[in-house]
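Yeah, one chain of the complex is gone here, protein chain that is, but the others are all in their spots.
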Amino acid sequence: MSQAGFLKSDGRAVVVAIDHPLYSWPCAGLEDRAKILRQVTAAGADAVIASYGTIRDLRPAFGKAAPILKLDLTTVTLGSSYPLTEYVPAWTVEDALRLDVQAVLTYVQLGAPFELEALRVAGQVAAACDRHGLAYVCEIMPIECAMFPDAAAPEAIAAASRAGAELGAHVIKTTMPVPAESVGEAVACGVPVILAGGALAKDRAGLLAQVETAVAQGAAGVAFGRNVWGSRDPAGMVASLCGIVHADRRVVVQ
Amino acid sequence: MSQAGFLKSDGRAVVVAIDHPLYSWPCAGLEDRAKILRQVTAAGADAVIASYGTIRDLRPAFGKAAPILKLDLTTVTLGSSYPLTEYVPAWTVEDALRLDVQAVLTYVQLGAPFELEALRVAGQVAAACDRHGLAYVCEIMPIECAMFPDAAAPEAIAAASRAGAELGAHVIKTTMPVPAESVGEAVACGVPVILAGGALAKDRAGLLAQVETAVAQGAAGVAFGRNVWGSRDPAGMVASLCGIVHADRRVVVQ
Amino acid sequence: MSQAGFLKSDGRAVVVAIDHPLYSWPCAGLEDRAKILRQVTAAGADAVIASYGTIRDLRPAFGKAAPILKLDLTTVTLGSSYPLTEYVPAWTVEDALRLDVQAVLTYVQLGAPFELEALRVAGQVAAACDRHGLAYVCEIMPIECAMFPDAAAPEAIAAASRAGAELGAHVIKTTMPVPAESVGEAVACGVPVILAGGALAKDRAGLLAQVETAVAQGAAGVAFGRNVWGSRDPAGMVASLCGIVHADRRVVVQ
Amino acid sequence: MSQAGFLKSDGRAVVVAIDHPLYSWPCAGLEDRAKILRQVTAAGADAVIASYGTIRDLRPAFGKAAPILKLDLTTVTLGSSYPLTEYVPAWTVEDALRLDVQAVLTYVQLGAPFELEALRVAGQVAAACDRHGLAYVCEIMPIECAMFPDAAAPEAIAAASRAGAELGAHVIKTTMPVPAESVGEAVACGVPVILAGGALAKDRAGLLAQVETAVAQGAAGVAFGRNVWGSRDPAGMVASLCGIVHADRRVVVQ
Partner (left out) sequence: MSQAGFLKSDGRAVVVAIDHPLYSWPCAGLEDRAKILRQVTAAGADAVIASYGTIRDLRPAFGKAAPILKLDLTTVTLGSSYPLTEYVPAWTVEDALRLDVQAVLTYVQLGAPFELEALRVAGQVAAACDRHGLAYVCEIMPIECAMFPDAAAPEAIAAASRAGAELGAHVIKTTMPVPAESVGEAVACGVPVILAGGALAKDRAGLLAQVETAVAQGAAGVAFGRNVWGSRDPAGMVASLCGIVHADRRVVVQ
């Protein structure tokens, strides 16, 4: 497996996600896409997960950050609590190529009624990426279900990561396990694992400390959305993440 | 994003929709397609939304107005109250190219049981248009639902417009928000927003005043059907709309 | 729109339908396909609606009559009362081309649970015909439903005809409205309208008088099945129809 | 229509069917495919209906008999009483061509819940065969239902045969009607009709007498499975059938 192009030479990446308006609105802080893109890329973000329309129309604002095209969508009327919902693919690897994008992403919820079809899409997209030389980021997360009563348990996150590796993902995006120290079980799958941020954290320093722990245990970085664009200081948050992810800097509560 | 060809150099357009007979009949005023087409295009309409059959068979009557091919359809027996209904794509971008049409449209109802599939079609059509150099008009409207208890509320119209932009629409057609002054929230999505007219207004001057307000707040124009062909004076209505949309003329109650 | 090839220079046609054995058997009078084909074509039929097998195997018996390939089918076990039933496409425009056939037909029931899919097929077949230079006959008929409590009412037949025109049909086959004088409302759709015969009429002269009236009001002819092959004198019936349709001859009760 | 290649110059054929292990096992007498193939082809069978695997792996054992590839399948766990079940196509005309096979077969049950889809497949396979110069055998049989209270009644078998002809079959395989004398009603469809054998007959001479009667009334032969490979003397049974079908020999009870 060749390394995904958006990973730095240290094999890690700070990714920002701004795809939320297709399933959640309003998104305070994300009204002006060009502005947030310029802020986070200037602050060092390695890649940005975004929709087809955003990548096509705002490419210059990505700067040096690599766009990651999200190929699937769900209902716009999902609501901000993000209940369980079906995701279906709308765009293809061919669309990514036409947009001159080198990485794509789809979303899999393990334990959801839609799991099987999402896994099939994941496997097909992985193969399509290999055909065309793209990188496939598999966002694969357990939800609370019979097999995963605790969706953030170490073994649940490890199961998700290993499944992503078997499916052919080049990079895995999954939930931060609790405790963060346990991420090594997931990292053992052999494919770079980056961690999602989830809802806006009240304790920013605590979140950054978790990232530091996870990176120390082998995680390849983060993919944060609400904790970047929804924070009081998106550029500062990205800079802090870059410091931790790429330089192994210790977090100091500010 | 290159600008849709049917927008004037001011980035705005007056669009007339005459696609109604595929889901509503009788349509008083729309019996003679050639006549209404000649009237509205002579009066300055920039584009006309019409069915496959109408565009193929009556092209000369479009004059200088750009035809916009509606790619999807619903049941003919829908009835004039337009209840919630499924739309499915029947024609393709390839059909548009064969008809020498530069813009196409599909319809998305946010909050409907058919929302997810309609969104998928929207994303696919946007990409197909980019492949072939066409413009995609995404008609995307909230309906009354849990997330949008008021389907014309500013935040609902803004959510719909932003979703259209993320999907890759080149132009968005949506509902006139209440109040019309709030259209700026929708316009902030960055893609030209044109406003639908809905049922025939009893207060024509009031409707035109709303258009004036909306254009002043950044709307890119209108796409009116029943308020044009169902009015007592289709040509006059189009001329009035052109005056407001293209010349920022004030409405005077007649 | 170029004129369908099976219409005579007067823009009209007498069509015979012999496709019934795929959904109704026995069909007294239709046992011998070659015989009935020779009878009706010798008597002047301009076109014959038939199945794939009949057109492929009995082409010489069509004589100068143009074969119209019916692309869809329903269950064989429908029964002679023709209850509501689903039609699905089985053959394609490519099959028509291989059979050297210049016109095809599909069936749409407005108000049926299967209406939406049948409309989609109609739109797709219309476009496929345009791609390949064939004529599409859209057989589109209201059934008794909330929107059309009287399936033969003038406004119901007009709605069906107009929908067929918007879909891109080159010729419309629909129900004879009651009264026949009202067919002008349907003819106003701008596409040639030919009228179905329905069940075998007890009053042949009355049926012919209806045809005469309809043609006088602009109908482009008839497409009769049971009233031709199920009659006591198929050739005579076709000759009578040709006299009315093509020569504006008055019907005289025999 | 050109004649199916597996019919002899007299337009008739003795066909053996050995496709049963895909929906019924054990099949006493069919354990050794090569052996039964050599027996029946040495005895004069003109064609053998078999599965993809059998034709690919045992072709030399077919001798001069033409393989007929069954394109569809149902569940293996159907059981020996053959209850109503869905058949779906698994192989294609392209597969037949690659196997150097000149004839294919699919199965249609008239009156079954799966009838419509099976008819659609039949029509599509008929057209695919015409594209590639193959022969399509349509196995089409009434089952007991509202329209056919007696599934072996002359009018039921005639309806099935006529439907097969309209669908574009080159050969029809259907049920032996009761009485066998009535097969002429089915034969009137104009396409060669061959008769299935059904369950192993206790009265072999009676079965052969039925065949003799049917052939005398115009049937084009038989397609027997259990009455060949399940009999005490497969080769003898085939020889008897060949004597009746090809030489109009009278049956003498042995």
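Letters A, B, C and D mark the chains as written, and numbering starts fresh at 1 in each.
We take it that contacts are C-beta pairs under 8 Å (C-beta built on N, C-alpha and C of every residue); 3 or more make two chains touch, one makes a residue touch a chain.
These numbers were taken from a predicted model, which means no experiment stands behind them.
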| item | value |
| --- | --- |
| Shown chains touched by the chain that is not drawn here | A, D |
| Candidate in contact with the missing chain, chosen from A:34, A:97, A:145 or A:201 | A:145 |
| Of A:14, A:50 or A:167, the one touching the omitted chain in the full complex | A:167 |
| Where the missing chain touches chain A, by residue | 1, 110-111, 115-117, 119-120, 122-124, 126-127, 130-131, 142, 145-148, 155, 158-160, 162-169, 188, 190-191 |
| Residues of chain D (touch criterion as defined above) contacting the omitted chain | 19, 21-22, 25-26, 31-33, 51-54, 56-57, 73-79, 86, 88-92, 95, 98 |
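Rule of thumb we're sticking to: only the chains that are shown with their structure count from here on.
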| item | value |
| --- | --- |
| Intersection of the contact lists for chain A and chain B | none |
| Angle of rotation relating chain A to chain C [CA atoms, steps of 5 degrees] | 145 |
| Residue-number overlap at the chain B/chain C interface, same or different (half cut) | different |
| Centre distance in Å when chain A and chain D are each reduced to the mean of their C-alpha atoms | 58 |
| Overall pattern in which the protein chains touch one another (line/ring/star/complete/other) | line |
| Complete list of chain pairs which touch one another | A-B, B-C, C-D |
